[in-house]
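The complex appears here minus one protein chain, its other protein chains still in place.
Showing chain A:
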Amino acid sequence: MATYIIRRLLGLIPTLFVITVIVFILMHLMPGNAFLALTQNPHIKDAAEVIKRKEAEAGLNLPLWQQYVNWVVNLLHGNLGTSYQYDEPVARLIGFSLPNTLTLAITAEIIVLLAGIPMGLLQASRVNKAFDVSTSFFAVLLYSIPSFVFALFLIYIFSFTLNWLPSFGTVTPAVPWSGDLGDRISHLILPALALALPSIAFYSRLTRGNTLQVIVQDFVRTARSKGLRDSRVLFRHVLRNAIIPIITQFGFDIGGLFSGAVLIEEIFTWPGMGELTVSANLNRDYPVILATTLIFAVTVLIGNLVADILLAIADPRIRYN
């Protein structure tokens, strides 16, 4: 198992190479660069000079391939470079943003699993009864609405109208309880819920469908022929099989939820990777763009790897070799 994981991790390297090269090229194809804004600054008289100097400092006058090699060499030394717009090490910016995004994405994932799977199971065990039909209809509805629409609805209802929950930031500024666990959780609820809702619907559909497929199989009849209680038949025999495609899907979705957080972060002014990425792209902050792209790519690839590993654990018929 360990060697399998290591081999798979090494296998990620070519993929990451291709992704970063493409991003590198696209990034330089975008018109303008980070320093052109200086010409707009009335206090800088010799803007052209300053820009040239800055560009030289950043190595932007080197050939593109040379810039890429430098970036890779620095990366291998653990150096992600310095942000043009903030004049701060990229690693520090990410060190601040990444935990916020992880908190949001992981909370959303937990909500998705805790709500989606039981919902699907309940629907499957009451198939075509009133509960199933009504919640299934609702689920399809939820699934077809994008997260950011929920975000607006949730803000309107719970912040604006009811004034129960805050709608921006990670903590309440300038109050004694600022930064308490409760304070942080109250800020987390709405963005996490907005991010989770469409996925809850999707996972309940997936669970329902898989469960209905498994429940008619012969081994379920065998389990019942042994006199097992319904709960054991459902959880040990049916769910244990129905869950396999779900956890695979879940692995694939890790990267998706992560990037899905981008829009939600903008709406809730959540200081995460989303905000960092958007501002970096608008300002042509190349080192930050590269670093965030790398992180998004790695999350997707790790998600796929996690999916494969979970599959191998959940399904004894799969052998990793």
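Everything below uses one rule, namely that contacts are C-beta pairs under 8 Å (C-beta built on N, C-alpha and C of every residue); 3 or more make two chains touch, one makes a residue touch a chain; residues count from 1.
Following the convention adopted for this analysis, contacts and distances are computed from a predicted model.
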item	value
Omitted chain, identified by the protein name its UniProt record gives, among "Spermidine/putrescine transport system permease protein", "Peptide ABC transporter ATP-binding protein", "Mannosyltransferase" or "Sarcosine oxidase subunit delta"	"Peptide ABC transporter ATP-binding protein"
Touch with the omitted chain, as defined above, among A:R8, A:H28 or A:R232	A:R232
Residues from chain A at the interface with the omitted partner, ascending	216-219, 221-229, 232, 236-237, 240-241, 244, 314-317
